[in-house]
Every structure is written in C-alpha cells, then in structure tokens.
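One structure is given below, encoded as structure tokens.
All protein chains of the complex are present and in place, except for one that has been dropped.
This part shows chain A:
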Amino acid sequence: MTGSTARAPPEDPMRTLARLFTGTALTVAAIGAFAAPAAYADNENDRENNNDHSFQSLEIYPASASPGTHVTVNTLACGKHGHGVGDANSLGAGEFQLEPSTHKEVVVGQFRVPEHVKAGTYGISVACDNGKTARGDLTVKHRNPSGHVQTGVGGSIGPDSTQVTAGAAVLAAAAVGGVWLLRRRASGAQGH
C-alpha cells in the first residue's frame, strides 16, 4: 500500500490508487505482495464473528484533515485476507479500495480530501467483501491563515490639510485685522 502511494502523482493519487487495484494483473500482484502469513487467521475469524451484528469501527488517520491531504483508513472488519471498498462520496472523494496490510490484521486504504470540500464532519464507510461494514467520521478542517495581513500602504498618513487650511485662514484674517488697525491708528493720528 505504501509503495503504490509513493508512486502516485501528488495531484490525484486516489485515482491512481484505484486504478492500480482495479487493474487485474496489478491487483493480483499487489494482493500477493501484501498478503501476510495466515498464521492468525483463526483468531481473526473469531473476533469478527463476535461483532457481526453491527457496524464495525473504521480507524481514520488523521481524524481531522485539511483539504488536499491524504487520509488513511483501516479496519478489522474485512478479515485478515479481506478486501473492501471504501465510500468517501460524502466529501466528493469517490470510492477507494482497502487491501490487507502487511503487518496487521487489518485492511488499509487511502483517499485524498478534495481541495474544495467545506469544513465539517463527513461519514466514511467501508463495505467488505465478507459482507461486513465499517464506519467512521472524518472531520475536514481548513488550514487557518498564518501571520499578519498587508492591508495598508500609508496613503492615509499625512498632514491634516483641513486644519492647515483653517489655520491659514485665521492667520490671514489676523493679518487683515492688523493692517486695518494700524491704518486706523495712522489716520487717527493725522486727524489730531
């Protein structure tokens, strides 16, 4: 599983993954490669039978993901050599395949959270070939912005032109008044 993910192009690894496992030859090769020794098959079957009546848990990692990131799901529901089809249509990520994992008694699959999915909680389900179903929730969180914003260039900063104009007007009036007063004084002096 990890090998096929690494080969997938980053823009659409899910589809590539699906193609890999739906293609006949590759599917056989992949299942063969990932199939683990069958030593624990009996224990596995016992456990599965105990939970037969309800949905089994689907482990989703990370349980909270941002758009564009990959999410890995695994479950015990499908059994040791099992196979399942995952349904991530709730967030527009389509279907994905779950294949036996190398080391654990689980099947594993992966899908990508689409870029334009809204924040919220989405149900993911898996239908196993053995008829069992597993369900889990994925919370889609958007990345928050980081850092400060660039929302100004300083165009509002400068002298207060209204105040300067008013001051100039007052000064001009004072000058006119001063001249008038001096003239009156001068003419008054002449009159005497």
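FYI, a residue touches a chain if its C-beta (ideal position, glycine included) is under 8 Å from a C-beta of that chain, and two chains touch if they have at least 3 such contacts; residues count from 1.
What we mean here is this: contacts and distances are computed from a predicted model.
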Quiz item: Name the chain not shown, per its UniProt record: "Class F sortase", "ABC transporter ATP-binding protein", "Multiple sugar transport system permease protein" or "Alkyl hydroperoxide reductase AhpD"?
Solution: "Class F sortase"
Exercise. Identify the residues of chain A touching the omitted chain, counting contacts across the whole complex.
Key: 67, 118-119, 142-175, 177-178, 181, 184-185
